[in-house]
Each structure stands twice: as structure tokens, then as C-alpha cells.
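All protein chains of the complex are present and in place, except for one that has been dropped.
Which chain is which? They are A, B and C, in the order written, and residues in each are numbered from 1.
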Amino acid sequence: MTTRTLLDLRLNQPRFQGMEAGHRACQGCGQALAARLVLEATGPDVVVANATGCLEVFTTAWPDSAWRVAWLHSLFENTAAVAAGMEAALKAQGRNTKVLAFAGDGGTFDIGFQALSGMLERGHNVLFVCFDNEAYMNTGVQRSGSTPHAAATTTSPAGVARMGKRHLKKDILSIIAAHHIPYAATASVAYPADLRKKVRRGLQVDGPSFLQIHSPCPLGWAHGSELSIEVARLAVQTGLFPLIELERGALTGAMHIRQIRPVTEYLKLQGRFRHLFTDDPRAREELAHLQALADHNIEIYDLLGNSPEALDTEGADTVRRGGLHSA
Amino acid sequence: MIEIRIHGRGGQGSVVAAYVLATTAIDVGRFAQAFPAFGAERRGAPVASFVRIAATPIRRHCQVAQPAFLIIQDETLLELPETLAGLLPGGGIVANTQRDSQALSDTLGHPVHALPATRLSRDTLGRPMPNTALLAAFLTLTNLLPVAGLKDALAQRFKGDVLARNLDLIDQVAAATPAGLWQERAHATSA
Amino acid sequence: MRQALEGSQAIAQAVALCRPQVVAAYPITPQTHIVENLARLVADGKLGCELVSVESEFSAASVALGAACAGSRAYTASASQGILLMSEVLYNIAGLRVPLVLTCANRALSAPLSIWNDQQDSMAVRDAGWIQLYCADNQEAVDITIQAFRIAERCELPVMVCVDGFTLTHTLEPLELPSQEIVDRFLPPYRFSRGLDPLAPLSMGTLVAPEYFTEARHLHHEALLAARQEVEAAAADWAAACGREQAPLVRVDGPPEATIGMLTLGSVFGTLLDARDQFGGPPVKLLHLGCFRPFPTEALRAACTGLEHLIVLERAISPGADGIVGAEVRSALMELDHPPRVHNFAAGLGGRDVPLAIYPRLLDAIGKPHPRMSAIDLRPELLPDKAHAAGEAP
Partner (left out) sequence: MPTMTPGAFAHPATSLDFKTGTWRTQRPVHHLRPAPCHSGCPAGESPRDYLARVAEGNLQAAWENLVAANPLPAISGRVCDHPCETACNRGQFDSAVAIHNVERLLGDEAIRCGWDYALPPLAADAPKAALVGAGPAGLSCAYHLRRQGVRAVLMDRLPVAGGTLRMALPGYRLPREVLEAEVARLLAAGIDFVPNMALGRDVSLAELQQDYAAVFLGPGRHRPRNWDVDGHTPRDLHPALTLLQEWVAFGTLPEIHSAVIVGGGNSAIDMARVLARTGAKVHLVTHDALPGPGVAREAAMKVAPRDIRAAEEEGVILHPEHGVYHIILRGEKVAGVELVRMKKLALGNGRYEVVPFEGTETVLHVDQVIPAIGQEVAPDGMESLLGKRAFFHVDAAGRLAGHAGLFVGGDARQGAWGTVSGAVGDGRRAAFAMLAHLRNEAAAQETEIAPIGLAELNLNYFEQAPRAEEVLLPVADRTGCAEIAQGLSAVQVAAEAARCFSCGNCMACDNCWTLCPDQAVLKTRELAADGSHYVIDYDYCKGCGLCAHECPVGYLAMEVEPVASAPFASCRTEGTPLDAPVLR
């Protein structure tokens, strides 16, 4: 019987560890977890184009890098174009290494959108993964196109004149779907098995695929670092972040909600919505507005399950002794 | 000119502490400068911030390499070598810890004033924010600036109940700290 | 009255005093606090302007251009990668002779990526045709920002106010903020002669054929050279209004009989002032270049007459060239009867700290052979061996 060193054990884990320990993410970072889960599903034969942002900054402080996969960070706005270039080169060399693009919500919804649309329109065989933590976190929580309505950030503060962000969270998935790509889906760190399944589906299709992963940020959303999974799960169970799949623009899959939770259960855990719980009439109006948005999602994506299913919001994360070997 | 370095963890208000200390100095007619160790403060990661206080305008814009005093917001940082790097011989350390000052002084080889700032702030402010208590202790020990100045500086940032609790905390700590214990050390380095 | 303010906060307050009507905001370290403070003022109803939270710096400059052309005083701020992303728009704004003010919180350029301070970003767009003013400290950042609006609107040229990222933007210092009355008297309401007006519908941004292009570029060049007088006039009027002495083109500090000069841009100037007092040594004239575009050739010649050695300490390197500011200083001083020998060094690249001890090292270096352009604070031990050897004097 040998006493194994920690490092020996770390190098022999049953799943591929695409991102190693020692990165500088904040405690409880949803994005760090999401990135590792993605690479567990893709495996090592990938090349990654990564946008500027938290993920890129906390994994590659020279001379250290947390990545075990081939990885390139160029700029904030050109990730999809860089990925397209990589895909073209690999196609020219006849290699079937998969190309992944990693970006935050800023790098996907806003500054990187043009390059993304171009890549989708040209049909490059790339899986674009957006880690959506709903604001510019690396620069200290400024509002982005993905920030939810009424959420407070440093550039959409809850002030006297306004209750957090005025505009709505951009419906990026519908815009992506309008490019009629083979596969586009949303996922959440609260449902890792579902997330990994969708990554594998993204890789299998021939042509561009898109995955938007809800990744809580304890710093930006202002909740305890231990609550990241609980918050992510409630986002799905309230209908505010639906887990859906679109193929060629049509809705082909959805994780049904077994027991719909009111949005207040999700909002009250987060400091970015604290101003909605004062006895200001506008706060009550904004809470009603967010509930209406959730109800709308449930209706148009037909999220309410009529009977308990194995993979609905209560069943998908059910644990089994010995863990989920396959997922 | 006096140079002070404040050590904490991302999210513990080390930068606010530096700004409040410099604001206090400026409000009482002194010249001062405060800035964070520039970098991505990750929640939980060790961070430092710097304060310079002087009688004449401070024109330099560079890091503090040899501080005269340290303020330690999280005692686990005492275990990192870089925390004490460059501290002037005999430089005083105000540390947020339950441990005994003398024991720490012997171990670290510098005069240490220990106070349980986290507990004090949790009892009085209702949440663990050690910076106000540590600043109050520092000013009482060094008489560098009047403690009343610190209260005015906080009045610019907080109001209502939060301000009242902070002022109460300052009085508690000032009363429990040996006034002027490091006064001559503060004087010597400010020449 | 004297207040303790963080650099970014002071700049935001200065901008607000100038009553901008459209502010385009996009976050990038270390500039973000400026747009955050402006957003806080708007959210609290203290600043009545349209805050446009754009999706990238390319759009930040474009929104500002559109607003200025449509008749509103426009402002935006950025840094490093953001400046490069908007560079196409920067050339466009200058070429269109559109007045607006941009704060550049100086930060190194990628690659490799750095979020820390040096001046490679503003230097990279020195030929965009903007007026570029550099601030030695946060008081200058306040004063020059306010002057920038008047300079821009009188010269009909955009002004880039360069402030060292972190070392100034994130440093809290005692600052004087002028009253709203003083600024309103100094800065008249925004008026743009060629503004888009349905009643006088001009066409801007036309296609210019070879027959006419040179003349268009010449007018732009003339305007930029003439802007020197406007920069000085603005400084004089502002000094009178606020009571603080201004040094618009070249600030000189040191005994007239000194034969050694040391020139730099930005916050390192304050460090050199303190260092000279601390280390003493031969008399040294310290120069701060407050205006880099238009290049203040006459003012520089006047300041450098009698110098035998002029150390130019830059905060950026143009790879493969003999310095940026150094090269321009050499060419400006060539026609002097006895031009000083220019010793060109860079320091503090990518945020490396520039300590007081840089002063004696510079004085020591000019006594020995040194490359035409090199980083005085290089750490050879970090270099692979063969490049290390090449680092010696040629």
C-alpha cells in the first residue's frame, strides 16, 4: 500500500482537468467552475481562443498559467474572429482538433458581438462558450448588455433617479438562433451534468454552436461565496434563466421546472437587488416587473413540467451513491 | 514624511482605510497621499494600500518601500514574508488579532499593538469591518492626527446609524489604547 | 476649497463642472472610476446629461463624435486597449475637426497584457491629429481637463488629456476644485460652427480626391500648430480665474545656470522633484512636457539653451526606434548653436515602480556609454543568456 502524494493523486483524476488549481479567481467564482466543467466534457484535443476578462486574467498571470489546453488570448472584441482563423487553419491542415471560444458576457453580448455574428454567419466549426456573470466583473462590476433589468452595478447604480439598470437583459440566444446555426443552448453551473451534455452536443454538430452558461459572481452579485450554486439553481427554478436548446432557430429542448419558485427567493440572496426590498413603491414595481419577465419565459418556452421527470429542475441534480459515472 | 502600509484581503476595506486616513490628515491641514497597490484585488487575495502624511506638499508618485508603520487587517497575513518586508527598524505594527501584543512583538521583532478589531467591529457595527477600529488605535498610539479628525472623515462617508456606531467604536478603541505610546517614534520618522 | 479626492473622482467632478451634454461610458481599468463617478452623479440627479453606456470603446468614440457633430458638448474616457480599439475613430474625429475631450488613463499596451501604467497607448496615436496634453499630478488633471474643453471648442480640434493610470487615477490627494461660477465664466456654452443643422445642412466626412487632399491635411496641420497659442491663452485665462499658476507647454524647475537637464512627462516629474532635493549633486534643471501635440519646439529650445546634457526619461518604448519623445526632442534642439547631448532612457514600463533612486542612476548613466535608447530599470537577470549579452553598449 503506497502513501500517494497529493500531486500524484491530482495528476491521476478520473476526469480531464483542463484548468488546474492555483488560479487567482475570487472565492466561490462561478466562472472558474464553469470553465473547468466545459473542459471536462471536451477533453484535451482542443484549441481555445479566450477573450479579455476575469477568466483570462485570473488564469494567466505570467509566468503561471492554469490551462492544460492550447490557449490564446488576443483582445476583448476579436475572440470569435481569432477562433475562426484557428478553425480555418486546422481545416487547411486536415486536423480535427476542436476549436473553442471562451468569453464573458461583455465579450459576447457587447464588444465581441460583431466578430461572433460574422463567425456564425460563415459557419465556422467552433463552439463559442459565453460565461455569463451578467456584468464587467474584471473591471469592478460595470453594467453590460447582459446585466438583468433593475440590477445595480457601478455604472447602473440604484440611485435617487433610477433603480439600477433601466434596460432589459439582451436576449442573446434568440439573436444567435436567428443565424440558424445547428445548436445553441443555455446551461448553469447548478446542473453540471446537463452542462457537460450540452458541451458534447455542441462539439458533435458540424458548424458553429453556442453555449451560454449562467456563472454567478459572489463579488458582483454580492452574495456569500458558498451560495454560488444555490443562487444559480434558483435562477433556473424561478424561470429567470431558462435552460433551453435551439437547433436551426427552433426550440427543441427545455429543462422543465417541477416547482416554480417566486423570483424574490432568487433576488433576496443578492446584494445587487437589495434596493428592490426597500418600501419604495418603485421597488415593488420592479419586483413585479421581474416576476412578469420570469412568467413570460415560462410561458413562451413552455417550462412548466406537468409531471415530475428525471431531468427536470428537481431531478437533474439528484445525487447517486458513487456519483454520476457517465455524465 | 510618515509612510504607512495597510495589509488586508480583497473585500476587507483596506483601500477605504487608506483613503480615510489620508482624508483625515488633509482635513486637519496636513498634506497626504493614499493609493492601493495597483492590481486586480480578488476577494480573499492579500492586498496592500499606502498612505503618506507630511507637513509639505507630497510631489512623488511611487510605491512605499520602507514604511514606518504597518496596519494588519487579517492576522493570517502575518505568515506571509512580504507583509513585513521593508518595515523600518523599530517600526510599529497595529494588528487585528486576539493574540497577546508582547508575544507577537517578541516573535516578529517589532513593537506590536494587538486588538481584536473583528470582534469589536462585529459587536458594535454588527458586521466584521476591522478598519475603523485599527485606524482609531493607530492614531491614538501615534498622536499623528487628532482622533476627532478621523470622526469627521467618516462623517463624509457614512451617516445615520452606521456613522453613530463607527463613532462609538472609535471612542471604545481610543479609550482602551495607550495614548501616545509610539508618539516619539512617529515624531522621529516624520522629520 | 481643498478636498481629499481620488484622481478619477476629481476628473469626473471637473468634467461635470464643464456641463457635458453627452457622456459615452465604457469600462476599462484603470479609467473605470471616472465613468463610474459620472454615472453616480447622473443617477443621483446631480448631472443632467445623457449617459450612454456603450458596448465598446469603438462605439464610445463614435457616440461622442455623433453627439459633438449634432451640437452637444461630448466627453468620453478610455485607456490602453480601448484607445487602440477606437483609434480609427480618433483619426476620423480629428480629420473632421470635431471638438471633444477624451481622458486617457495611461496604461501599457498588450501584448503582453498589462493593466498597469505606462504611456505607450497615447504615444501610439500621437499622429491621429489630436491635441495631447499630459498632467504631472491630479491638480493639473483637474485644471487641464477644464481648459481642454475651451481649447477644443476654440480650435475645433479634439483634445486628449493624458493622466497616468493608477499612479494618478487611483491616488487620493488634496485638490482644489473650482466653483461652478468660475468654470461657467471661463467656459462659454458649447457652440460648433459646423454642427449638423437641418436649417444649414452641411455634409461632413466627404470623399476628397488627390487634387484636394493635401490642402485638407495642411489646414489640419496649421490648426494644430496654431493651437499652441490657444493652449497658452487657456492656461493664462485659467490661472487668472482660479489663482493657480499654470505651465501649459514646458514647465521648467531648476537653477538657470544648470548644464544638465532632465525632461519627462506625467507623474514621474513629482518623483524627480523630490529626488533632486534628497540626492543633491550637480545643479539640474527639471523639465515637464505638458503639451506633446502640438510639439512645443520654441518653448523647448528656450528652456534648453545652455544645457550640455539633456536626459529624456520616457514612459514608453517604440520597438526598433531610437525613442519617441527623445527623437522629437533631438530634432527640435538640432538648430540650437550648442544643442545639448540628448540621453534617451525609458522607465516604469508596464507599471514598474519608478523610485526616487532613478535620479542618481540617470545622472550616473550619462557619464558612461549607453545605447541610444534603453530601459534604465531593465532587470538583465530575467533575460535569456544570448539576448543578455546583446543588451551591452554597441
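Definition applied: a residue touches a chain if its C-beta (ideal position, glycine included) is under 8 Å from a C-beta of that chain, and two chains touch if they have at least 3 such contacts.
Keep in mind that this is a model prediction, so the values were computed, not measured.
Displayed chains that the missing chain touches over the full complex: A, B, C (touch as defined at the top). When the missing chain is restored to the complex, the residue among A:L6, A:A92, A:V160 or A:A250 that touches it is A:L6.
Within the full complex, the residue among A:D45, A:E121, A:D171 or A:E226 touching the omitted chain is A:E226. Of the listed residues B:I6, B:L78 or B:A174, the one in contact with the hidden chain in the full complex is B:L78.
Seen across the whole complex, the unshown chain contacts chain B at 9, 44-46, 74-76, 78-81, 97, 99, 107-108. Even with one chain removed from view, chain C keeps its contact list with that chain: residues 111-112, 381-384. Within the entire complex, the positions of chain A that touch the omitted partner chain are 1-7, 9-10, 13-14, 17, 19-25, 27-30, 32-33, 36-37, 59-69, 189, 192, 218, 224-230, 233, 308, 314-315, 317-324.
Quick note on the criterion: only the chains that are shown with their structure count from here on.
Common neighbours of chain B and chain C under the contact definition above: A. Set against the Cα centre of chain B, the chain with the most distant centre is A. Chain centres here are Cα averages; for chain A and chain C they lie 39 Å apart.
Residue positions of chain B with contacts to 2 or more other chains are 40. Residue positions of chain A with contacts to 2 or more other chains are 57, 138. The touching residues of chain C, counted against chain B in their complex, run 2-4, 6, 29-30, 115-117, 137, 164, 166-168, 170-174, 267-268, 270-271, 273-275, 351, 353-356.
By the touch criterion given at the top, residues 18-19, 22-23, 26-27, 31-36, 38-40, 58-63, 65, 153 of chain B touch chain C in their complex. Listed in rising order, the residues of chain A touching chain C in the complex are 52, 56-57, 62, 73, 75-77, 109-111, 113, 136, 138-140, 142-145, 154-162.
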